[in-house]
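All protein chains but one are shown at their positions in the complex.
So, chain A:
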Amino acid sequence: MLPSILPPLLLAACLLAGWEIYCRLADVAPLILPAPSGVLQALVLNRADIGAHALSTIAVAALGFSLSVGFAFLVSIMLHFLPWAKKGLMPLFVASQTIPLIALAPLMILWFGFGLLPKVLLVILVTFFPMLLSLLSGYRQTPAAFADLLASMGAGRLSIFRRAVLPSARPSFFAGLRISATYAIVATIFAEYAGARRGLGIYILAAKNNFHADLVLAAVVVSAALTLALLGAIRLLDRLTAPGSKARHA
């Protein structure tokens, strides 16, 4: 665990040190590019404000993400059992992924206002498809021998799905969860940027309009930390629910 996080930490430290040294030696105006120390200072000074906005972002991302995962799970089961539905619906899902967010986000705000709904919808729109694809590809990875064995025991399609297909899709499910989680935070911030009362997105917009590059970067640091925390939580969930996690560590 520790050695694996050491290299990225070292690399990040080197980059930050280089950035700090450059800002000081080249005497860059903090309005254009604040030094890491300046960003940190801005973050500490405005922690209450940024924290409140971050909380709102977390709430929207978590709600949208959970709904999306649940929805993707239901749809994946439907498509697994109804191949014709898959043929009909997949092109629509693919098309939904080609809509540029930059066009859609303002429209959503226009239609649904500044509340929770347009943001949650946007998060679902962005995270649903990768989640669905991961689940479907996980189902396909079921070894035929496992399904056959169950069928030879007299198991029906549902029993085979529950006993062989779902467990086989577990690694894919968690891979999809990790990809979608990163999208969820970014999509939330994007939606807030297009119009919101609270959230890191609107905070970034306001800071930018006031030429506070240090506050923009401070909010970026927080959003990166949120994403990392979410990924960490998913990893923990993966480990805790892995078959044999208890037996093996005992």
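We adopt the following convention: contacts are C-beta pairs under 8 Å (C-beta built on N, C-alpha and C of every residue); 3 or more make two chains touch, one makes a residue touch a chain; residues count from 1.
Just so we're on the same page, contacts and distances are computed from a predicted model.
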item: Protein name (UniProt record) of the chain left out of view, among "Succinate dehydrogenase/fumarate reductase iron-sulfur subunit", "Glutamyl-tRNA(Gln) amidotransferase subunit A", "ATP-binding cassette domain-containing protein" or "NADH-dependent [FeFe] hydrogenase, group A6"; value: "ATP-binding cassette domain-containing protein"
item: Listed residues A:23, A:120, A:150 or A:230, member touching the removed chain; value: A:150
item: Touch list for chain A against the chain that is not drawn; value: 145-146, 148-155, 159, 163-164, 167, 170, 243-244, 247-248
